[in-house]
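With one protein chain held back, the other chains of the complex are shown just where they sit.
Let's turn to chain A:
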Amino acid sequence: MRAWRPILAVVVLGAALAGCGSNTDSGGEAPAAAAGPWSFTGGNGQTVKADKAPTRIIAHAGEAAALMSFGIKPVGIYSDEPVKTDPNLKNLDLTGITILGEEWGKIDVEKAASLAPDLIVGDWWPAEKAHSGMEEGVDEKSKKLAELAPVTGVSQGKSIVELADGYEQLAKSLGAKVDSPEIAANKKRFEESVAKFKEAVAAKPGLSVAAMSPADDKLYVANPEYAPELLDLKSFGLDVLAPGSPDPGFPYWENLSWENADKYQPDLILWDGRSFTPTANDEWGKKQPTWFKIKAAKAGATVAWPAFWLHTYGDFATELDKLTEAVKAADPNVGS
């Protein structure tokens, strides 16, 4: 299946382009915003202003998903991987939206210019002091996207809830009816999921979890300090283990050789969603002689961790429900 992805991507891209070419004149389908001047203060503290609310928006993948969840449809999207596999976009209807890039650091700025955008939306990365798509390492040519229109975005940082909330504010300023029942339903579902999650966690005192990403030559243990969704889970009461000696050069993880795989003994393993599959635990148990030395792995207590991609209340709710089930099923006495 993977082999066909590039071809599929081309077909989809072609279809998207064809669809787009025929209706570029109809413009964005954003709901009419309040007339009069518009302004929004982004995550970098800068306020972007316009005579009226922008309607022709180009957005990065997850940010686009966030805006769309509030009914604001961008005219163009650039993503870091094929839109068919991007966790934020794969379940969305993208017809009528021009795809401007499907790999990290590459944006077709010429095509973007032809869309005549009046706003670019990308997360603000405080550590890199740049918006998504304009970070260091991105093609110089691609960075010229920033010259087409004002750029804004909510700050990536300590919480997905804050991120989702920020995009709700942005969408609202752009004219989204965030209180309309069908749009507010996502947030309501999220709040219910949080309540259920908190309840499940409270019922399992002493349950500890660790977020891990096993690889062929090493085992990586995530540092929650740099993973907003893990910080959210902590704020909901979950005991997410903080590794003792994160890599000084790249503190997102502590790297363990496979000889030291059993250094941490959580009761439940949150497994990097980018490599998690339902059969992964058994496969790794066979492949890595020390994987099952982690008692939780041996007991099969693993669940997908939505690592570094969440942007919307809806997606967070869905993932949270899976975590709730895993917490309910977990045995707080597996680890130590």
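Everything that follows uses one rule, which is that a residue touches a chain if its C-beta (ideal position, glycine included) is under 8 Å from a C-beta of that chain, and two chains touch if they have at least 3 such contacts; residues count from 1.
Quick note on the criterion: contacts and distances are computed from a predicted model.
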Exercise for the section: Pick, from "Anti-sigma factor antagonist", "Acyl carrier protein", "3-hydroxy-3-methylglutaryl-ACP synthase" or "Iron ABC transporter permease", the protein name that UniProt gives for the chain of this complex that is not shown. Expected result: "Iron ABC transporter permease"
Problem - Hidden partner chain, touching residue among A:S114, A:S155 or A:T290 - result: A:T290
Fill in the blank from the handout: Missing-chain contact among A:N91, A:S180, A:S235 or A:S257 belongs to A:S257
Fill in the blank from the handout: Missing-chain contacts on chain A, rising order, are 1-3, 5, 80-81, 103-104, 106, 215-218, 245, 247, 255-260, 262-263, 287-290, 293
